[in-house]
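I have placed the structure first, in the form of structure tokens, so that the comments after it can refer back to it.
The complex appears here without one of its protein chains, the remainder shown in place.
For subunit A:
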């Protein structure tokens, strides 16, 4: 077991978007019954067979580090959170499809994690005013997940999907949209992430 490589993936996003539920579902194959506030960071592990069925099959442990809090936290919280951002192999950005602000805040989340920028005032990024170059040469793969898709009324679903498609293009990230009641676990495949 010790010979298996270590893969560390951060799960970032505003409070209440569903990061803890997502991580629990991925690792325990069960829906989280009573989600509560995440204080600090909670880690869970998923065993994954890379390139299953082929001769190069290798089993990995994927550590999902679910970091709690909001982008607007005090600088002391941000500096403490920065401890978790070292040597990251991938980042999952989670946003709530029913709450536009959580999608906008993803810029600041990703900057915080990628730059490990601990300056308190940070970079106040407004809509569309971001540095695309930073994301283009970013070696860390990004995956964007939108939750609570079924809570959006039917007629608005197309608008939401277009908006999030633009968003994930900006990040140069892959995109998945999820329902609140998960049943099908085969939808979550990490084959989109490329390991070094």
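Following the convention adopted for this analysis, a residue touches a chain if its C-beta (ideal position, glycine included) is under 8 Å from a C-beta of that chain, and two chains touch if they have at least 3 such contacts; residues count from 1.
As a convention for this text, contacts and distances are computed from a predicted model.
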Protein name (UniProt record) of the chain left out of view, among "Histone deacetylase", "G protein-coupled receptor 89B", "Transcription activator GLK1" or "Tax1-binding protein 3": "G protein-coupled receptor 89B"
For subunit A, residues in touch with the removed chain: 1, 14-16, 27, 39-47, 61, 63, 65, 70-72, 74-77, 79-80, 83-84, 96, 99-101, 105, 120
